[in-house]
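Only one protein chain is missing; all other protein chains are in place.
Here is subunit A:
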Amino acid sequence: MERVPILKIGSVLLVSIQVDMQDQMALQLQEDLGQRIVDTGAKGVIIDITGLDIVDSFVGRTLSTIASISRVLDAETIVVGMRPAVAITLVELGLSLDGIRTSLNVERGLELLARNAEPETVDDLDFLDEPETTSP
């Protein structure tokens, strides 16, 4: 069985689903991603579903489960690239995609993850005041 590739970009894992996945392939992805988050210490996961022309309850549940697993492993999942026709159909199917954050495209998803990773208090920003020593 074919596997969905998982790419690492900095501290983010990028998954781009390009084929009509059979159920077993979706479950395999769920498993592979958990392992990769642990192996890489990734803080974010972006799942690009631009290539999916439908999301049924099985794929929907898989996406929710991936988001839950990531959260437990201290990584945030963002689903990007959902087609309008898929979004309309999901709502009518009754799927709520619980706990899943979405973004328009990969770029916006990365921005969202970067923003969330920013230090929260001003104190945390102190190190930014230190003189730059690494530039030539």
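FYI, a residue touches a chain if its C-beta (ideal position, glycine included) is under 8 Å from a C-beta of that chain, and two chains touch if they have at least 3 such contacts; residues count from 1.
Criterion: contacts and distances are computed from a predicted model.
Trainee: The chain dropped from view, which UniProt name applies: "4Fe-4S dicluster domain-containing protein", "Anti-sigma regulatory factor", "Xanthine dehydrogenase family protein subunit M" or "Urea ABC transporter permease subunit UrtC"?
Mentor: So the chain that does not appear here would be "Anti-sigma regulatory factor", according to UniProt.
Trainee: Of A:Q18, A:Q35 or A:S57, which residue touches the hidden chain?
Mentor: That would be A:S57, which touches the missing chain.
Trainee: Can you say which of A:L7, A:V38, A:A85 or A:A114 touches the chain missing from this structure?
Mentor: Per the contact definition at the top, the residue touching the missing chain is A:A85.
Trainee: So that we can see where the missing chain sits, which residues of subunit A does it touch?
Mentor: 20-24, 53-58, 60-61, 83-86, 88-89, 92-95
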